[in-house]
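What you see is the complex with one protein chain gone and the rest in place.
Entry: subunit A
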Amino acid sequence: MMRVVVLMMLVPILVSAGSECKASCRLANISITVESEECRSCITINTTSCAGLCQTQERAYRSPMAPYVQNTCNFREWTYETIQLPGCPAGVDSSFTYPVALSCECIQCNTDSTDCGALSMQPSSCHTFSHY
């Protein structure tokens, strides 16, 4: 019984410590548009991405020795799914393979797999081609 009480007394300490370190970068459901000029089609698919807040700072003193890193909300683990675009003529690749986030993390943006940029207004509708 006393062991349980001691363990429970540690809970607020762990929660407060965790809340200071915890960021809200997490999985998010989004809709993305897939447009193809060759197929003259545009479809909307629902998938899972990452979004949220990450802790960053700009130091008053920039040491040439200490690395200066800004962590942003990125995919940690992901898998791939493939869809078929409708209305594609013969000889045109109708498949579109895209990553689906399995977990997210505040980490450096990996330029091997990711195009790292600034926040922009993401278009969310098919505006050029109609879906046949």
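Just so we're on the same page, a contact is a pair of C-beta atoms (placed from the backbone, for glycine too) under 8 Å apart; a residue touches a chain by one contact, two chains touch by 3 or more; residues count from 1.
In this section, contacts and distances are computed from a predicted model.
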item	value
Among "Sperm-associated antigen 6", "Glycoprotein hormones alpha chain", "Vacuolar-sorting protein SNF8" or "Exosome complex component RRP41", UniProt-listed name of the chain not shown	"Glycoprotein hormones alpha chain"
Residues of subunit A in contact with the chain not shown	1-2, 4-5, 8-9, 11-12, 15-16, 18-25, 28, 30, 32-36, 47, 49-62, 68-75, 78, 96-101, 104, 108-111, 113-120, 122-123
